[in-house]
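After the structure tokens below, expect a handful of questions from me.
As you look at this complex, bear in mind that one protein chain is not there, while each of the others sits in place.
And now, chain A:
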Amino acid sequence: MLHRLTPLFPAARRLTTRIAPPTRRLASSLVLLEQKAGKLNEASLTAVTAAKSLGSETQAILFGSKSDLEKALEEAKKIDNVSTVYTASSDSFAHLLAEAVAPFIASVIKDKGVTHVFAAHTAAGKNVFPRLAGLLDSSLIADITALEASGSQFTRPIYAGNAILTIESSDKDAVKVITVRPTAFERASTESGSSTVEELNESSTATSSTRFLSEELTVSARPDLASASRVVSGGRALKSKDSFDQVLDPLADAFGAAVGASRAAVDAGYADNSLQVGQTGKASFPYYTPVVAPELYVAVGISGAIQHLAGMKESKMIVAINKDPDAPIFQVADAGLVADLFEAVPQLVEEVAKTQN
């Protein structure tokens, strides 16, 4: 259309050219990769996918002790379509202390002309990125579930996922500081990439009085609840801690799933706090735990309070086993079985085992 109009209105064309905004700085993204004991955090790979959707150059940065970095780099440098992986090692970087890491990332952003910086919305991302945003005097665009290719429009859940907000960032935020909801993006592949590795020196680190003392990690042979592709979750109907474990463990093993629990089960002491799925009301105010969005969510003896549904309704397939045909969980379940869980679950374990033989 423009082509047809231009010969008729040459002046108009010139005018548009003149008032057109100056060319934007080419977008360039930097992703914070997390690693633990030399193993890349899978959630950070979803942040890479979000960054790559902007279609611009994607770089990554990885912190840690020398030996951990060496191990994690094997995988990191193979992430598809990442041009450069920057590494930085020091004692204060080993545990991603925000006081050390945030100013360092800020200086890399400046040096490399980065316009968009991404992290996964994990405990580490939620700790480091607000500080980074404060240092850059930029807004924090937290927990996004979608973004426009323009790199200025973002979608994120608010009110514990009960409303979805779409916002546009202004030019005043020169650097877009973004955390990504891991369940909303696919993990970037680490098959065929071949990025350049560049080691950065710790020079611009701000001095800080904060020290890491120790950590206590829950040891589990099962996949991590927040990132598991399959979750088997139990409610109060499991009656006791012993029966919770006796019924759910074999089922979780059959599916290779993580174990989760409803608040009722946690409050009754059947399962640990860390297994709780969904927002809920202990001591009469909400509880925020990681939202899960696995490919399979099996709800066993869970009635499906709104707060629980808020934590798992993004799952691809929801299976519910409950005695009460009117339980709200059946309204969201793709396959619901009205049955006594103490009979149905062992049967299900048996059937699943058959399909695997």
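In this section, a contact is a pair of C-beta atoms (placed from the backbone, for glycine too) under 8 Å apart; a residue touches a chain by one contact, two chains touch by 3 or more; residues count from 1.
Assume contacts and distances are computed from a predicted model.
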"Ribonuclease H2 subunit C", "LAFE_0H08724g1_1", "DNA replication complex GINS protein PSF3" or "Probable electron transfer flavoprotein subunit beta" - which is the UniProt name of the missing chain: "Probable electron transfer flavoprotein subunit beta"
Chain not shown: contacting residue from A:Leu33, A:Ala88, A:Ala133 or A:Ala271: A:Ala133
Have a look at A:Asp80, A:Glu99 or A:Glu202 and name the one touching the chain we're not showing. A:Glu99
Touching the missing chain, which residues of chain A? 95, 97-99, 102, 122-124, 126-135, 137-143, 153, 156-170, 172-173, 206, 208-218, 224, 226, 230, 273, 281-283, 285-288, 295-296, 306, 313, 316-319, 325, 330-339, 344, 347-348, 351-352, 355-356
